[in-house]
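Every protein chain of the complex appears in place save one, which is left out.
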Amino acid sequence: MSPALDEMPLAKGSRSLRSDLIGIAALLALAALGFLLFPDNLALLTRIIAIALLVLSVDLVTGICGVATLGQAALFGAGAYAAGIGAAHYGITDPLLMVLAGIAGGAIAGLICGIVILRAHGLPQLVLSIALIHLFHELANKTTSWTGGSDGLSGISPGPLLDMFTFDLWGRTAYVFAVVLLIAVFILLRILVRSPFGMLCRGIREDPVRVRAMGASPHATLVKMYVISGAVAGVGGALSAITTQVVGLDSLSFTLSAEALVMLVLGGAGSLYGALAGTVIFMLFEDFVSAANPFHWLTMVGALLVAVVLFAPKGLYGTAEDLLLRWKGKAP
Amino acid sequence: MNTIFSIGVDALAYGMVLFVISIGLSVTMGLMRVVNLAHGAFAMIGGYIASYAAQSLGLGYAAAVLLAVAGTIIIAIPIERVLYRRIYGQPELTQVLMTIGVTFMIIGIANYVFGPTLKTIPLPDELRGSVNLGFRSIATHRVFAIVCGLIVAAALWYAIEKTAFGIKLRAAVDNAAMAAALGVRTEVVYAVSFAVAVGLAALGGVVGAELLPVEPYYALRYMVTFLVVVSVGGAGSIPGALVACLLLGAIDTAGRYLMPEFGEFFFYLAVIAIVWVFPRGLAGGRGA
Partner (left out) sequence: MTPVFEVRALRKSFGGLPVSDNISLSLAAGDRVALIGPNGAGKTTFVDIAAGNLKPDSGEVLLGGEQVTRLSPAERVRRGLVRSFQVTRLFHDMTPAEHVAMAILQREGRAGRMLGNYLDMPEVMREAMEAFAMLGIDDLAHRKVREIAYGQQRLLELAIALVLKPRVLLLDEPGAGVPQSDTARLKAALAALPADLAVLMIEHDMDLVFHFAKRVVVLAAGAIIFDGAPAAATTDARVREAYLGSYADAGRVA
């Protein structure tokens, strides 16, 4: 083998590993910055992280696998309610166990939703995703003894983390917990995306016929990805239940699903970093504007969506990446 | 027996209202291949204009309907030119995102202009009361809805199958490039079809206001329903849309009568079941 061939693969592999390490270091730095700059607003930052996990889960199925879904909040809500019900009804108050409950709830919901949604393609697939989120919503709405119905599930009091750190009123424990969870999930997802499985998913997105001609079954792979995506969303849901100590029907709403998609598109789908960027920008903006009544907010989300589609279809992160490549002299 | 009759009539009326609203979506999806999630929003606009015309301007029902249809078309034309034209031929996700954006904006603006409360469209005396069939009586406005639906179906069928415009429309649906090469001005066909689709949606929004109440979240609440009609009935198919609408109307009405507590849950479950059995629509055959 020629020397050039020996070098290139290693260089590429270690280059992307290096860029991942830089990325994670940057995230940690940003998280620390948030802690220092907004000590009174840690609840907001924690919520941003919970939603970021939802948006990451959307990036997995939509950005990487190409399955358009408007029902992802079902997985988030499943995780939130699983953790919440575990705490409020069964006394499972250890935060780590609650996260595990969230993962289980989200993964199971992911399996169900994945099997249903992958039954069809195109518009019928979209319809299935919308019908599913409404179905989950109604289920939570009516099973009041479990979920508290439209009043929400309360009475969730998480115990101290690792038996040492109680969840204090300023939300410091909650925030650090959230950051650790996010970084852990993010590292795992970066590994997943770079793995043969991730490569297969990207192939399925572009040309499922070619994937079949290689002997791989797109359907089975996509269902697996849906389960993983459910687990990720479930972590976010559990985090939300733990840190806000309440679970409401809004965690199972179509609007949340749609907003998650907006955040993903805003930041740029397919890179995982875009999902984070989009979430942060969107939610900070929402907090800034939250004084206005909800309908004005809806109009602005709509306008934002239209603007992104028209002017920045790759999202902010994607467009930034393109610009950077162009600046470096390589065509995108 | 009485219950079955009531369910049947309500289902028929509801199905016909759905048909009038959704057939436009079916045609634009089949023609321009645009996944238009904002279609319900246009029906809602129609309802709002009619309500405003009747309540605040004191116009009669017929005038309110005309104003609603005309007004909605006038609002829709610039939206089509500025926004929809940019997404013809784009990937589905792009279209979904754009049309959701449009929907959200319309909901927000509707709330800002009209407020969050339910709007009613007062029925004229001719449509109040009921029609006595001898063994049963039916609310007149339901009969009106059913008749409207049938007229729309017949008129559309005639327009598409028998007129020159219909031929151009079918040509453009089958093969837009070829139709253009033959001199069919596809842009005009698209614009006119979009206008008709939106006009029908507005008509349905007005006529169906008793069954589908007009409030800002209307566009989201019934989004699934309209989309299911098109995906099950098959884009561009009038008979398909009719069957799908009647089916959904029956399911929804039956659910509301027989299981009012769990009606919505049952409806969505039924929707999933229908799409599961017909993942490519009624005409597409079963299975993947």
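Chains: A and B, in written order; residue numbering restarts at 1 for each.
Definition applied: contacts are C-beta pairs under 8 Å (C-beta built on N, C-alpha and C of every residue); 3 or more make two chains touch, one makes a residue touch a chain.
Only a predicted model underlies this, so the values are computations on that prediction, with no experimental measurement involved.
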Chains shown that the absent chain touches, full complex: A
Residue of A:142, A:194 or A:296 touching the missing chain in the full complex: A:194
Touch with the omitted chain, as defined above, among A:23, A:149, A:203 or A:313: A:203
Touch with the omitted chain, as defined above, among A:18, A:212 or A:326: A:212
Interface with the undisplayed chain - residues on chain A: 1, 4-5, 8-10, 12-13, 191-192, 194-200, 202-203, 206-207, 209-217, 221, 224
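Keep this in mind: only the chains that are shown with their structure count from here on.
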Sites on chain A touched by chain B in the complex: 62, 68, 70, 116, 119-124, 126-128, 130-132, 134-135, 138-139, 142, 254-255, 258, 261-262, 265, 295-306, 308-310, 313
Chain B residues touching chain A - in the complex, by the definition given at the top: 29, 35, 83, 86-87, 92-94, 96-98, 100-109, 111-112, 116, 216, 220, 223-224, 227-228, 230-232, 235, 261-262, 264-265, 268-269, 271-272, 275-276, 279-281, 288
